[in-house]
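The complex is shown incomplete by one protein chain, all other protein chains being positioned as in the whole.
Letters A and B mark the chains as written, and numbering starts fresh at 1 in each.
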Amino acid sequence: MKDDVMKTPIPVSLPPLATGLIAVAACAIFGWLFLLAESEVAVLGLVLLAVLAGWGAQKTGLSATLGTAMHQHSGAMNGAIVASLLAVIALLGTEHFPLLMLSTMLLYLVAALGLNVQFGLTGMVNFAGAAFFGIGAYTSAVLTTHTAVPPLLILLAGGLIAALIGALLIVPVVRTAGHYSAVVTIAFGVLFKTFLEVNEVLGGPQGLMVGSMNVFGWDFNNGPVLMGHEMSFYVNYALLSSGLAILAFALTRRLERSWLGLALDSVRLDETASACFGINVVRAKVLAFTYGNILAGIAGALYGMMISFIAPNSFTFSDSLLMVSIVLLGGLGSLWGSALAAVIVVLVPEKLQILQEYRFLLFSVLVIAMLLFRPQGLLPRGVRSYFPGGRAQR
Amino acid sequence: MDIGLLGQYLANGVMLGTMYALVAVGFTLFFGVLDVIKFSHGDVLMIGAFTGFTTYLGIVAIGIENPWVALVAVLVVSIATTAALGALIARYLVLPLKSAPPLNILLITLMLGTALREGVRLFYPDGSNPKAFPALLPTASLELGSFSLRADSVILVSAGIAVIIGLNLLINRTRLGLAIRAVAQDEETAKIMGINYTMIVLVTFAIGSGAAAFAGIMNGLYYNEVNFGMGLLLGLIGFSAAIIGGLGNIYGAILGGFLFAGLQTVGAVALPFASAYKDVFAFGVVIALMAWKPTGLIAERSSDRV
Partner (left out) sequence: MTRTASRRTVLAAALTAALSISLTTPALAKETVKLGFIGPLTGGVSNMGLGGRNSAELAVDLRNKDENAKYAYELVPLDDECKPNVGVQVATKLATNRDVAGAVTHYCSAVAMGTVDIYHKFNLPIIVWGAVLPDITYGNEYAEVHRVNGTMINQNEVAADFMVAQGYKSWAIIHDTTDYGKGHNTYFTKFLTEKGGKILGTFGVTSDQQDFTAELTKIKELNPDVVYFAGLTPLAVRIRQQMDKLGIEAEFQGVSGMKSDAYFAGLSGDLAEGTVTFLEGAPAAKLPGGAYFMSEYDKAGFGENYEAYGPFAFAAMNLLIDAVEKVGPDRKAVTKYLADVKDHESITGPISFDDHGQNTVALITKYVAQDGKWVVWEDSEYASGKRQLKHK
């Protein structure tokens, strides 16, 4: 997933595509090892390796080569990334916990992609990401326990309800700008959690059970059997989350590159000017806000089913901040950045469990250090460039 | 409800409002000069309170008993330390990210806030438990029926309001304030006019953080208790208050602070539904207010709305 994990200098003669494919493979192996790493030494060693590789890639010009590869052979590269994601899932096979973490990470990525459209592209800060994620999860809790709606539809319902509830905020969010809209979403995030806690209808502070995912009669709580081996039931969730993440990524990428994305960008950069050029600012904002909430809602719905139990405490303001951190750490508006940051924000605190009570202290210090070294985020979004007769690049 | 209790609610609300306003003023200052949200503000406040608490322990350890001496020492040490911390944050965390999107400053200060909070929790002796902050002010109280007004509350509110007025005078009536306002208005022009930009940013952060330390001490003196998580909610509310009032305007921060305190009090006691809904109510009203007045109750003078 990360495009700069190779350390060894690549001979210049190697074509970008080959370099790119090797890098993807290296990332996949790294990801697989990192998911399995348990001991202090292994985790630390791998983190160090990643840092060195990232630094090395910058120095040797490898990242530039990779950029070229992504740009010239986007089909092959994207295919390779999808293939290696599947390979990692297959390799993990029976390992419940790493698969759970991988799925969690992918679902957070889906939500972060939505947020990225909201504030990376359009400049509307949303501090209620976890609330919309939670709306999706609560939707699936209610629908799986009280109705016979097919779970795949529940995912859509989660997105829809998140968008509907989000619609209540549209007037204040669209009317306000910058920090002012931030407060609207902060207020909503706090309100959402407090409301769930004090109101007994949705389980109150004790939370709710969520039914499992079920696709065409296949219950996701059964491990799939592959070549005589029973795999972890989390393989189901990992595959579905991957599908969701890939879909969300492709869709968001399309959106970003379309004229619509351009309109969103211009709204972020200068509302007044955009309006002068005939862009409907209100429509752009409503679109971005709703799109982001739908993604968060869908991801939340599946997350609820996977975790199988939800409570208000899982969707607090600080969880929203975690999602915001994914977008910011990756680099505003950068989709690959979000992917990389999702890995860091979801996996690193988990891997730091070995430090017990010190883990958040170290995690926050790590993020501070990363931002000081890369103030624009880990993989900042490039400037749009247009070629005569060509299509928009990122 | 009898008049005495009404007075009691009012007195509580004024106290709470003063505290929120002090925090909100910090946010307004940072926003004014650098257009950034400093999310660690609440935790800086907590550091201020803990520094004050530690100073007090030190004072007692060397055998000084006079509460007024202790109070002055606590205030001086705590405000100085926290102001220095604020300047350090500006120098080493905020200014290096100046060219990055302003939201990244939000992220770095957010993480700093976590680091400060966790640091106190883990490294301050028994830091995960609340600490009894000493009552250094006279506690004589005036009883009027069901209304009891304590001397310490009166002193604290007056001091808080004095600090807010002082800050206002500093911003609007001094050369330093002029420089701060100049930087806030236009960084480039301010630099051309010979204003030491970096210095002004550092000073502003020091002032804002010093105000936070004062709020922290005030909090400690009023509640007689400090804990590592105290800044989290105060920061959030202070930020919301600054915004509802309207950023870039010290009166807005004050108005927002008192408004928020009022909402919480009303939500807890005067509404027909259970008091647990008071935060739902307060934040619901905030959303409605923002829909009604998108740039805060006291709007910024230059607005670029379409």
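By definition in this document, contacts are C-beta pairs under 8 Å (C-beta built on N, C-alpha and C of every residue); 3 or more make two chains touch, one makes a residue touch a chain.
Predicted model, so just to flag it, every value in this text is computed and none were measured.
**Q** Going by the contact rule already stated, which one of B:3, B:76, B:132 or B:193 would touch the omitted chain in the full complex?
**A** B:132
**Q** Consider the whole complex, including the chain that is not shown, and state which of A:19, A:65, A:104 or A:236 touches that chain.
**A** Final answer for the missing-chain contact: A:104.
**Q** What is the set of chain A residues that contact the non-displayed chain in the whole complex?
**A** Within chain A, the residues that touch the unshown chain are 29, 33, 36-42, 45, 91, 93-97, 100-101, 104, 194, 197-198, 204-207, 303, 307-311, 313-314, 316, 350, 353, 356-357, 359-360.
**Q** Just checking the interface: what residues of chain B touch the absent partner chain?
**A** 1, 5, 8-9, 12-13, 15-16, 118, 121, 125-126, 128-135, 141, 143, 146, 148, 150, 153, 219, 222-225, 227, 229-230, 232-234, 264-265, 268-269, 274-279
The definition used in the following text is that only the chains that are shown with their structure count from here on.
**Q** Please compute the C-alpha centroid of chain A, do the same for chain B, then give the distance between them in whole Å.
**A** Their C-alpha centroids are separated by 34 Å.
**Q** Touching chain B in the complex: which residues of chain A?
**A** Touch list, chain A to chain B: 119, 125, 169, 171-172, 175-177, 179-184, 186-188, 190-191, 194-195, 197-198, 271-272, 275, 281, 317, 321, 324-325, 328-329, 332, 357-358, 360-361, 363-365, 367-368, 371-372, 375-377.
**Q** Where on chain B does chain A make contact in their complex?
**A** 31, 37, 93, 96-97, 99-101, 103-104, 106-108, 110-112, 114-115, 118-119, 122, 236, 239-240, 243-244, 247, 274, 276-277, 279-280, 283-284, 286-288, 290-291, 294-296, 304-306
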